[in-house]
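One protein chain is absent from this view; the other protein chains keep their places.
And now, chain A:
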Amino acid sequence: MDGSGKGNLDQVKHVLLVLSGKGGVGKSTITTELALAFRHAGKKVGILDVDLCGPSIPRMLSVGKPEVHQCDSGWVPVYADPQQQQQLALMSIAFLLEDSDEAVIWRGPKKTALIGQFVSDVAWGELDILLVDTPPGTSDEHLAVLENLRKHRVDGAVLVTTPQAVSTGDVRREITFCKKTNLKILGIVENMSGFVCPHCSECSNIFSKGGGEELAKLTGSAFLGSVPLDPLLTESLEEGRDFLQAFPESSTFTAISHIANTLLNSLNA
């Protein structure tokens, strides 16, 4: 273990969980964009990807498939900076698989064990913010990550939803999960909120509109903002490009920066 002898999260100032009851609403997208926004704000950021069956972050940050190295205090995370500034660290199960199509066909206890290792054995070093990206649901991974992080400190959770009722319905259950486990809700993000046609500028609400804000009111949570559907954002994530650097004029950029700033303020980071 490191010099202080207290574990690898000792020098991590803030821990944020990104949660949603629903799959495919943009947890990994929001995690990636928040991490990039925090880094642009000069913070040292880490991402722990605990979606063991469907890890998406490595592709979104275009880190390829590097080998994970060991050091005295544990696993060395993979750095996703262009110039080795070591400002953005990442750990994901994707780095531990030999073949990227390999399925992680594990039942709960095995997932719980790996998450325990991820929390205790990654040598993050000094970080301002550690973001934890999670799979959908309220089950093994969520309980495991909370139980293991409890020993340190969790600042709270950012909940992601899409606007339609089918999604907010699942996020209501996630809110109950947060309450039952005493996890503070920092706010709700509405993703995929409206699509502006690039040809005629007509806005279509493909997955309805306003569901996230309504849910925030209904449950007394803070509403952090809405991020529109933007093919440029999807494309940037596909190619692992930094959307915030590439498209600083887009309304999506404004939305994401606003959410990131609100979170930084609420953390006093």
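Just so we're on the same page, a residue touches a chain if its C-beta (ideal position, glycine included) is under 8 Å from a C-beta of that chain, and two chains touch if they have at least 3 such contacts; residues count from 1.
Keep in mind that, in the parts below, contacts and distances are computed from a predicted model.
S.K.: Which listed name, "Ubiquitin-related modifier 1", "Calcium and integrin-binding protein 1-like", "Cytosolic Fe-S cluster assembly factor nubp1" or "AP-5 complex subunit sigma-1", is the one UniProt assigns to the chain that has been left out?
M.R.: Of the names offered in "Ubiquitin-related modifier 1", "Calcium and integrin-binding protein 1-like", "Cytosolic Fe-S cluster assembly factor nubp1" or "AP-5 complex subunit sigma-1", the one UniProt assigns to the missing chain is "Cytosolic Fe-S cluster assembly factor nubp1".
S.K.: Return the single residue from A:Leu17, A:Leu48, A:Ala157 or A:Ile175 that touches the missing chain.
M.R.: Answering carefully, the residue with contact to the hidden chain is A:Ile175.
S.K.: Considering the whole complex, which of A:Ala89, A:Val132 or A:Leu237 touches the chain not shown?
M.R.: Among A:Ala89, A:Val132 or A:Leu237, only A:Leu237 touches the chain that is not shown.
S.K.: Residues of chain A in contact with the chain that isn't shown?
M.R.: Touch with the absent chain occurs at residues 21-25, 28, 52-54, 56, 59-60, 100-112, 135-140, 142-143, 162, 164-167, 169-170, 172-177, 180-181, 195, 197-200, 202, 204-208, 229, 231, 234-235, 237-239.
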